[in-house]
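Heads up, one of the protein chains got dropped from this complex, but the rest are sitting where they should.
Our next item is chain A:
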Amino acid sequence: MDAVTQWQKQWFDYTQSLRREGFLDDQFAQLKKLQDESSPDFVVEVVSLFFQDSEKLLNNMGRALEQNVVNFKQVDAYVHQFKGSSAWIGALRLKNVCINFRNSCEAQNLEGCLRCLQQVQQESSALKSKLEYLFRLEQQIVAAGGSIPIME
């Protein structure tokens, strides 16, 4: 098996595991379909934008939860936005943590919110590493003259 085929297999196995473990759902495949010759780096751009934006949102959530009188509605608004963005890139696990987070906000449960915030940060971090690895694999494949398989 040549290097390109090996990497392609690695890519395939990796994306399968990401799906199996719930890191990504089929919305990610939809996102990939939007990439074309006119915007060859579209997915990487969107994902980078997502992590930049989510960093801001997570900081905002953290600050809001540190206030003496917590404005749960405001926290909920941040989580709602974060959930929406997560859905666009197919970040299933993140989306699900956000659902719990919103429940804690609605119940005005500070401890619950803090727990969820921590989870969101962890999941975000994990997803970022995994996607970075995936993109590196893709770069390798393309650099070696191969093409990235279609994600279904």
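Here is the rule we go by: a contact is a pair of C-beta atoms (placed from the backbone, for glycine too) under 8 Å apart; a residue touches a chain by one contact, two chains touch by 3 or more; residues count from 1.
One rule holds in what follows: contacts and distances are computed from a predicted model.
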item: Identity of the absent chain, which is to be given by its UniProt protein name, from "Prefoldin subunit 4", "Two-component response regulator ARR17", "Auxin-responsive protein" or "UBC-like protein"; value: "Two-component response regulator ARR17"
item: Listed residues A:K9, A:K33, A:R63 or A:R136, member touching the removed chain; value: A:K33
item: Sole contact to the chain not displayed, among A:Y14, A:W88 or A:F135; value: A:W88
item: Where the missing chain touches chain A, by residue; value: 27, 30-31, 33-34, 36, 39, 42, 45-46, 49-50, 53, 77, 80-81, 83-85, 87-89
